[in-house]
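As you look at this complex, bear in mind that one protein chain is not there, while each of the others sits in place.
As written, the chain order gives the labels A and B, with residue 1 at the start of each chain.
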Amino acid sequence: MTGTFVGMPAFPSAAREALADTQLRHNLAHATGVIRGKRSRLVEEVDADVAGGGAGWEELRLAGAAVKQRALDALASHLEQLEASLTAAGATVHWARDAAEANAVVASVAKAHGADEVVKVKSMVTAEIGLNEALAEEGIAAWETDLAELIVQLGDDLPSHILVPAIHRNRAEIREIFLRKMAAVGRPAPADLTDEPAVLAAAAREHLREKFLRAKVGVSGANFAVADTGTLVVVESEGNGRMCLTLPEVLVSVVGIEKVVPTFAELDPLLRLLPRSSTGERMNPYTSTWSGVTPDDGPQEVHVVLLDNGRSRALADDTGRQALRCIRCSACLNVCPVYERTGGHAYGSVYPGPIGAILNPLLQGTGDEQTDSLPYASSLCGACFEACPVRIDIPEVLVHLRSKVVDSHRGDRVPKPEALAMKGAAWSFADASRLGLVERAAGFSGPFLKRLRRTPLPGAAAWADARDLPVPPKESFRAWWARTDGGRR
Amino acid sequence: MRVALSVTCINDTMFPGTGQAVVRLLRRLGVDVEFPAAQTCCGQPMVNTGYLDEAVPAVRSYVDAFAGYDAIVTPSGSCAGSARHQHALVGRRASEKGLDRSLEADLADAPPTYELTELIVDVLGVTDVGAYFPHAVTYHPTCHSLRMLGVGDRPLRLLREVRGLRLRELPAAEQCCGFGGTFAVKNSDTSVAMGADKVRHVRSTGAEVLVAGDNSCLMHLGGMLDRQRSGVRVMHLAEVLAATEDAPAEVVR
Partner (left out) sequence: MTSTSAGNDARAEILGRVRSALRAVEPTPEPVLAPTTARTLGDAAAVDLFDERVADYRAVVERCTAGDLAARVGAALARHDATRAVVVPPGLAAALGVEESALAAAVPGAVADHDPGTGAHLTPYDLDRADAVVTAATLGIAETGTIVLDHGPGQGRRALTLVPDVHVCVVRTDQVVRDVPDAVTRLDPNRPLTWISGPSATSDIELDRVEGVHGPRTLHVLLVG
């Protein structure tokens, strides 16, 4: 990607801009609607098998959550075991505290082989660390080979979804991008290109094939890294992953330390949960697993970079730790009513949607205006938690992170109007007589509400912009109860 | 069984008719619900905005006001969810920061909080509450009752037994209406965009009345329906269930 999220405005203003884009809203509503339908049919199919003695979806979710939680709860020893298994299988293991260290490893491997280009499997972690930009500075071209990543890269665009980074683009826009941009970086798109998805996919196949065949260095992430066997797992659909994992002589895989799964057998619930939650398929077309180097098969030099980049910070948060169970399926994005309307760019990160709203503050810490706006980018409707295959209680973590944002401002010399309002509320809610006083003082014949629009009370104007205020009652419930003895007189 | 009504702060100040409907409805079902006047708010507005310290006094008042009752009933899925899922969090914080050292322990002894339809269907075992409401109605399941509490189809089972009521299915019913407490003002553009889609679905049903179990969501949706001069009224479920031939509901707000 050549775009950057640096300098993005806070969520509310970024969202306002996105909401004005009717084409974007149409694209998103269509795409998320399609995927929600597919996923829910498969969840129903799994649940239909309970009668025959099969595990229901909830049982699978519990197992998936338990595997990932178990991996995290003893993460240091699992990482040491992973390192030992990988080394025994012929891989070279590197450790990277942050993005710069990880990028430097990849660049040095490429340079050691005189490569001026690498082919890449779609990977969230390499997007997180800005690998493509870092390699470009070293004079190394990084070719994205996943179709959606290719669309984003060719379009000088930013990803807006975890699974389908180009979800904000429709077929006509994609055709335009291919026609305009492919020629500059390789095989041009055919002049008679139509906007049929199959035709567009075929153009990507032709464009990328020469890059796959000549590539010396492949770069990947991993969906899972099995500690006891040193097995890395890449789950994909198009075969671009297999191309990058098997054709080059050298493979570098950047793996977040939270990707560990303790044992090979424990891949089971995750491999059943991920494709159903992600693309809405019983199984994705291709899953590749490998441990280090296989003689005469695939890359004969294999590097694995174990990356922290904020993960140990998230791990130290007792409530937030569960977010590291995330298997990047994007089910939470697809069911999120906020995401469906704003799209991913408004979140200002490669991790958008509900998971991004918690993951970014957990990885980076609070304190930056944009990051601090993310935990508030939710109506707390809970659809994300319901869809999450590893049972991350996203609403719980959102509320927890909101409290961290608020706490970080407790020492402010000039409190925000909202903080003052909350202090006022705390005072009136401490004692019913105070609340009664406030209610009477406000004057329930209406002037209070009529004044509301002009008061500096936070949000009053924002409310009234699109919504009428209700007609205020003549008396409060507590006044009615006292006057009528609960309606008895 | 001594049942206390937690009317909620928003119903107390803005929608007293909902509280009155709960009282009438439950009396008709044989429960002489009481209103402990010491109650204020469940603390949810503060918790959901991240002001946990500021929620402590509200949660303390909740615990004190309802101590000694057998059950608490509230006409709000959201406030019931707050009592059941957030109070413990506030109690822990109050202990850790020394804001209220006994709150956590007192919460453990607090009576259970039921959302209105849970009390009627599960505790009283009733689905036909003897209501009469001769209108076309569509029902929006609010997120916290749907997902946090899991009230399932209890509200619909109650509505289906109401004489005269013509129930219209709401498309995409399970999608959030966009209210979300302070979300409605902090992210008002997104909130309104979500509300606009909900309102479009409501209007597509041809219903005269939109019913839900949370007046906060209805205030948001009603505000948009009114702004559009749609003619669709919003009513709390309790008011529909309280209506009878002898005491029909006024379909105005």
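Following the convention adopted for this analysis, contacts are C-beta pairs under 8 Å (C-beta built on N, C-alpha and C of every residue); 3 or more make two chains touch, one makes a residue touch a chain.
Remember, predicted model here, so these are calculated numbers, not experimental data.
Asker: Taking the complete complex into account, tell me which visible chains touch the one left out.
Answerer: Across the whole assembly, the hidden chain touches A.
Asker: Taking the entire complex into account, which one of A:Asp192, A:Asp297 or A:Asp485 touches the absent chain?
Answerer: Checking each option in A:Asp192, A:Asp297 or A:Asp485, the one touching the absent chain turns out to be A:Asp297.
Asker: Kindly state which of the options A:Leu60, A:Val255, A:Ala331 or A:Val405 is in contact with the chain not pictured.
Answerer: Of these options, the touching residue for the absent chain is A:Leu60.
Asker: In the whole complex, not just what's shown, which of A:Ala136, A:Ala265 or A:Val471 touches the removed chain?
Answerer: A:Ala265
Asker: Looking at the whole complex, which of A:Ala10, A:Ala115, A:Met182 or A:Leu208 touches the chain that is not displayed?
Answerer: A:Leu208
Asker: Have a look at A:Glu101, A:Glu133, A:Glu176 or A:Asp407 and name the one touching the chain we're not showing.
Answerer: Checking the options A:Glu101, A:Glu133, A:Glu176 or A:Asp407, the one contacting the hidden chain is A:Glu101.
Asker: Which parts of chain A are in contact with the chain that was left out?
Answerer: The list for chain A reads 27, 30-32, 34-35, 46, 49, 52-55, 59-60, 63, 66-67, 69-70, 72-77, 79-80, 89, 92-97, 101, 108-109, 112, 145-148, 151, 164, 166-167, 170-171, 174, 197-198, 200-202, 204-205, 208-209, 212-213, 226, 229, 231, 237-240, 242-243, 245-247, 257, 262-269, 271-272, 279, 281-291, 294, 296-298, 303, 306, 308, 312-313, 315-316, 318, 321.
Note that in this section only the chains that are shown with their structure count from here on.
Asker: What is the distance in Å between the mean C-alpha positions of chain A and chain B?
Answerer: 32
Asker: Touching residues of chain B toward chain A in the complex: what are they?
Answerer: Listed in rising order, the residues of chain B that touch chain A are 7, 9, 11-17, 19-20, 23-24, 34-35, 37-41, 43, 45-58, 60-61, 65, 86, 89, 143-144, 146-148, 174-176, 178-195, 197, 219-220, 222-224, 226-227, 253.
Asker: Would you tell me which residues of chain A are touching chain B in their complex?
Answerer: 11-12, 15-16, 19, 25, 337-338, 341-342, 375-383, 385-386, 399, 401-407, 418-419, 422-423, 425-432, 435, 439, 442, 444, 458-460, 462-463, 465-473, 475-478, 480-482, 486-487
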